[in-house]
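Only one protein chain is missing from this complex, and each of the others stays in its spot.
Right after this comes chain A.
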């Protein structure tokens, strides 16, 4: 049994499965030498991954030399891009990619100049250089696989496993293409030196240059070159293989040369095999021995659509229109409409011809009108099985087709869709003209997308869980910290401290325990007071009800009377609202009780409130203390009036709007109001309120004066103001009378007045708070100081009562609305 290497040495070949024999049509270009292309006006150099995996070394407007490195990668494995010509970078923009999708890719536009100045190409001294230097040079020269996939060559030349066999692929099985053929014929020696570099890097046992037997000239040329090589005999040999498509495929060629099958999902390096294209070997030679980066390649421009088909040295980045123009288009009606990038089997139709030549472009096919079969519509699969016979990967194209078409990608995957090399043999033989490869490509793309999404989802899940974990850890850390701090605090306290804390806690508890009964007692007192107050209030009401008929004649200077009379009136009219009224009365009484307590006694305060309120108008200016009381009484009265009115209004809901009307109504109203029994209540309320407001305003003023001794001097000035307000209000009264129903204005004014009053009250309070010392120490006597303290209390009480009542009133209004 011969070993593999012995069999290889003997020239044994194996059969690869499947394959087809399409018309070669290579004669169009195989006989003419490789020509150089005239300089294009500009070059479009794609720089994929710009700002992502690499950066541009130049700015727009910079001049670059031919062969200068344009990009610098972030990744050490990055394959740089070089300037194909000397010139100026005019733009970096997206242009259509040389890709079946035709999607834009970011590219560097270089406007060429005529000098074609080159950078200094420095060859490497192979004897002195080590492997890394050579590999680095190959990388920095941008050498990529020129067979079509453009895989970075330096990675392939630096495998992790030992390499036994290197196959130099000069098969070029695809119809039409002759670029490698011509290159081998014309540059066999350069290719040979490239092979020597590969040999040096990989140290394989054998290097086989595989060439299809339809290229006898290339075989001869390569054999001559091999004989001249300095490599040991037997290390390199040229093997001619039978012509069959797609024997140039990597896995197929390995099978033909070694009989071994590259496992699914594996790379040849795992079998100890590396394959390089002849063009790549040439580029390696150029990079290492000349120092010239990969900036041009041989491109076959062929097809009956061009006048001068042939092979050209085309700089990478040359716009395709320039190349095709140079070859001359044979007019097909109006315009060039079809260019196939790559060969007719594996190539793709370009969506547009405004694309650049890239490193992987080995051929552009411009078919004549009768050259490529017209697109025929897809027929149903007839299950003839032709495709399965020609499949070089021994797949089941039918099954793949069904599942791909049905988008059952997992099932397609289970039929090893990923091992499809997209050679197009199945489509070629399909009698139903099914574009099978297209289906496979779609399915592959979808599977790839799904896999990516799944990986992304997995990543997202990991991130999410890590985040949750982190948040939880942070929370626990915080808690632990707080706990630790608390413990530390406790620990730092001495035993006495702890006792003290305990004592303090005990004291606090005792206090609280004591406070509770204390709180409850006053409540009962209050209740009693309230009861008493209610009784009193009722009695008052009854008394004042008698005075009612005379009230129309009475002046407005008796707000308390009017209020109470009106109250009694309501009492009589609306027994239904008794409860509410009672409550109101109770509240008032409570407030009064408080007030009384603060001023010394319930009885006296009540007397004061009764006696002083009439006096409020007359005496407010002179008697400050009584004015305070008057104010309070007035506020109470006003609130009561409101409440009474509201409770009355709960039935006639239409009038509830008037409840808002407040303080500005005038005392004079009463005279008219008494005549009109319907309006009476309302007017009374208003009157009461007005009186109250006026009284309160005056009281405030006086209080403010007492609080601020310095201002007391100007009391005289202040008083007239109060009078003015009064008089203003009075002047407005007649209008109110005449337009008794149109109270909108008054409502507003009333609100304004109320707001003003409130603001004043606040201010006054503030002033009192701010200047308590001034009040006691300066101009004022001790009496005044006492008074001011009393006044302050009273004012607060009044304010609180008023507020509470206002709340109640508003809630009553709400209730009334709800009821209505």
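Descriptive notes on the structure:
In this section, a residue touches a chain if its C-beta (ideal position, glycine included) is under 8 Å from a C-beta of that chain, and two chains touch if they have at least 3 such contacts; residues count from 1.
To be clear about the criterion, contacts and distances are computed from a predicted model.
Per UniProt, the protein behind the absent chain is "Ion-translocating oxidoreductase complex subunit B"; the candidates were "Cytochrome b", "Sugar ABC transporter permease", "Ion-translocating oxidoreductase complex subunit B" or "Spermidine/putrescine import ATP-binding protein PotA". Among the residues A:456, A:480 or A:502, only A:456 touches the chain that is left out of the figure. Only one of A:2, A:103 or A:382 touches the chain withheld from this view, namely A:103. On the side of chain A, the interface with the absent chain consists of residues 97, 99-103, 105, 332-335, 337, 351-352, 369-370, 374-375, 438, 441-442, 444-446, 449, 452-453, 456-461, 463-464, 466-467, using the contact rule stated above.
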